[in-house]
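Here it is: the structure, laid out below.
Only one protein chain is missing; all other protein chains are in place.
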Amino acid sequence: MFYRESGDFKTSYSGDQQIFPIAFDRWVVIAFCAFAFVVVPFLINDYWEKSVLVPVLVWSLAALGLNILTGYCGQVSLGTGGFMAVGAYASYKLTTSFPEMNMFIVILLSGGVTALVGIVFGLPSLRIKGFYLAVATLASQFFLVWLFNKVPWFYNYSASGQISAPERFVFGIAISGPNSPPWATYLFCLTFVVVFALIAKNLTRGRLGRSWMAIRDMDIAAEIIGVPPLKTKLSAFAVSSFYIGISGALFFMVYLGAAEPTEAFGIEKSFLVLFMIIIGGLGSIFGSFIGAAFMILMPVLFKNIMVGGLGWPTDLVAHLIFMLIGGLIMFFLIVEPHGLAQLWRVTKEKLRLWPFPH
Amino acid sequence: MKHTKLAAAAVAMAMTLGANTASADLVFPSLDYRTGPYAPNGIPFADGYSDYFTLLNERDGGIGGVPARVLPCETGYNTEKGVECYESTKGEGALVYQPLSTGITYQLIPKATADGIPVHSMGYGRTSAANGKVFSHIFNYPGTYWDAASIIVKHIADQEGGDLKDKTIALVYHNSAYGKEPIRTLEELAKKHGYNLTLLAVDHPGQEQKSQWLQIRRERPDYVLMWGWGVMNQVAIQEAANIRYPMDHFIGVWWSASENDVLPAGDAANGYKAVAFHGVGSGFGVYDDLKKHVVDTGKAAGDGSNLGTVLYNRGMYAAMLASEAARTAQEIHGTADITPAMMRDGMEALNLTEARMAELGLANFGPEVSVDCANHGGPGLGAIQQWDAAAGTWSLITEFTGADRDVVDALIAEDSAAFAAENNITPRDCGA
Partner (left out) sequence: MSPEFLYTIEVILNGLMAGIMYSLVALGFVLIFKASGIFNYAQGVMALFAALTLVGFQSGQIPFSHLINVMFGTEYHHWGEGMNNFLAIVLTILVMIAFAWLVEKLVLKHLVNQAPIILFMATIGLAFFMEGFGDLMWGANIKTLDVGIPSGGSFWWEDVTRTWATEGSEYYGMYIDVLDVWATGIAVALVIVLMLFSQFTKTGRALRAVADDHQAALTVGISLRTIWVIVWSIAGIVALVAGIMWGSKSGVQFSLSLIALKALPVLILGGFTSIPGAIIGGLIIGVGEKLFEFWVGPLIGGATENWFAYVLALFFLMFRPQGLFGEKIIERV
């Protein structure tokens, strides 16, 4: 009834081409952002910050990055964990070498470094395709982690190879280290996520995004109509790695605060992000967010219900969570193979016509 | 839309469940792992930890009259889950954390210090946390990895008649922060004693170690040391047996020394050694009580089959040290209902004498432990235990001996100073 296009007339091209052409959508998104920026910081506590909000934000950013590469450009990658490690170590080296550097710049530069590394490891994609490429990107995953574990320069020659985030400030407020207030770290991450989600949305609507999708749908055909595969594939690798690098830097600096490469950036992280985008929806910005939320929050939710609510033994619950997550993944794929975002899209289609579907 | 809202409400409700109100119990969170690649190691430890507190509640009505409550939280040895566990349990008045993972310990060092909650990383975690001047809330008594490395080298020297010159020692290690811990110490000791050190890294999970053991077979080092965890231990011991490496020259750290590690190799594991900081077997008085009050009444955390195994003993020992520290805190502050800050004071003033251990039914279970403001690493004593495959038991073959304090203390001072500088910590004045 409220969710409709009729009566919402556009009188300019820019009005017609805006991201959310339906007024209701626009207002919901604006209200949601306002809520996230203005209200949530007053309600947040340590538990919500460290177990719910910041992880979801950080993983959303990683999922966004991978979705650009896999969902929009069609290049399956399992090197996400390794690229996150690049971002994390870049931010660590930058901030310990130049303690005065503004944190925004540190994080952005880490993304830049990761983008360069991403281009190098993206080169095989020009020749290798599909699952073969996925497994080939595993080479970068294992090699990068090994490198960060082996070369002492990366971890400033500390005894065990662990890196710890030093305390850093933005506008005089700590955003890393143990004394950072929950609202500050949350807002710091939220800013990055909102800004880069907007950029991603616009990138995918523009010329670059369209050339990515052309390559995804059929690269030979795209090449014939004049989309250069080299430039397009590598730009997708670069942009995707940039996002993943930023998420890695935030993951280490803001969320965890300490990391060792083998455990924090292992192969299971690469798989985790891939699960997120497939469950959320390939080629969907919104899907990256719900995919990340699903994979991060479901275990926490089940755990709290079953251990906190029902008081079952923790090991039984852990096994059951695995079964439930697995079962849910299969269930959703059977119901809607194109991810949660597609479910959402179908719901919206129905809402447009509601309550008079005929 | 309606469903989304309902779901959101359910999420919100379920998540607030995680933060219940604190009660008058003494809360001991147990960040254990009964799933994942390290579950076989995590299960007996968690069982021991929780069974000992159950025993205290059943037999003595708690600690100083206040019942203890163990708050299990499954981490799966995963750092992020560990963080979630920490945040969800700290609001319940958690007195001390026992993370049982190097990664989670490193996470909690700054966080728990800022929150004023002590962490007891018993024989693992960051070794230089033994310096209480820098790490006010982190404890790793009764011993550290560097102590372990030094004690093993000392044992080797005893075997070799005191002379290690031109001997070769190989270290097979888990290629992670944990496995890399002893390297510095072993290098320093190599300078001092003149032996050659060969380093062999094994990547997680460590199922395939053929290259490493072929290299050992070729170079025939006089001794092989191991810093392993999980499946790596079983495979390493199996491979060592396969190449017929003399097992009594193969010495593991205390985390590579459980029944789980040697049993798959069968008789071939006979003679394998490891360093230990507490006693082995179930021949202690406390086991009669555990049987009577916990296992036979069906209150045990596991199925009771783990009693007396190395890791069960270690979990129980950790619980005993925690409860004794709580008791000390109760005495210092004159109140039975202690806070994490009081618990910290209790841990720092812990003085566990042989008489007290005998009283607890743990006579000769481990060395006396005393902790003070400057030394959070405790006595740093260790003994060597050896596996008897025919009998299926471990036994201690040496007395508890100390580490080479000159070497270890210098390294601790150096590493903790680096940490203090990096994090702008002014070392506390401990009055001495």
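Note that the chains take the letters A and B in the order they are written out, and that residue 1 is the start of every chain.
Keep in mind that, in the parts below, a contact is a pair of C-beta atoms (placed from the backbone, for glycine too) under 8 Å apart; a residue touches a chain by one contact, two chains touch by 3 or more.
The structure presented is a predicted model; accordingly, all values stated were derived computationally and were not measured.
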Identified contact with the non-displayed chain, of B:Gln107, B:Asn175 or B:Asn313: B:Asn175
Which of B:Arg217, B:Lys291, B:His333 or B:Arg428 contacts the chain that the document leaves out: B:Arg217
Residue among A:Ile175, A:Ile246 or A:Ile279 that touches the chain left out of view: A:Ile279
Of A:Val40, A:Ile119, A:Ala174 or A:Leu320, the residue in touch with the unshown chain: A:Leu320
Where the unshown chain meets subunit B, residue by residue: 34-37, 39-40, 43, 175, 199-203, 205-208, 210-212, 214-215, 217-218, 220, 230-231, 234-235, 238, 241-244, 260, 263-264, 266, 268, 298, 303
Touching residues (missing chain, whole complex) on subunit A: 76, 124, 127-132, 135-136, 138-139, 142-143, 146, 149-150, 218, 220-221, 224, 267, 271, 275, 278-279, 282, 312-313, 315-316, 318-330, 333-334, 337
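Note that only the chains that are shown with their structure count from here on.
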Computed distance of Cα centres, subunit B from subunit A, in Å: 36
Residue ranges of subunit A in contact with subunit B within the complex: 46-48, 50-52, 55, 96, 146, 149, 158-162, 164, 166-167, 177-179, 256-260, 262-264, 266, 297, 299-301, 303-305, 307-309, 313-315, 317-319, 322, 351
Touch list for subunit B against partner subunit A, complex: 1, 10-11, 14-15, 17-20, 32, 34-35, 43, 72-74, 76, 78-81, 83-84, 87-88, 90-91, 102-103, 106-107, 109-111, 113-115, 126-128, 175-178, 180-181, 184, 203-204, 411, 415, 418, 422-424
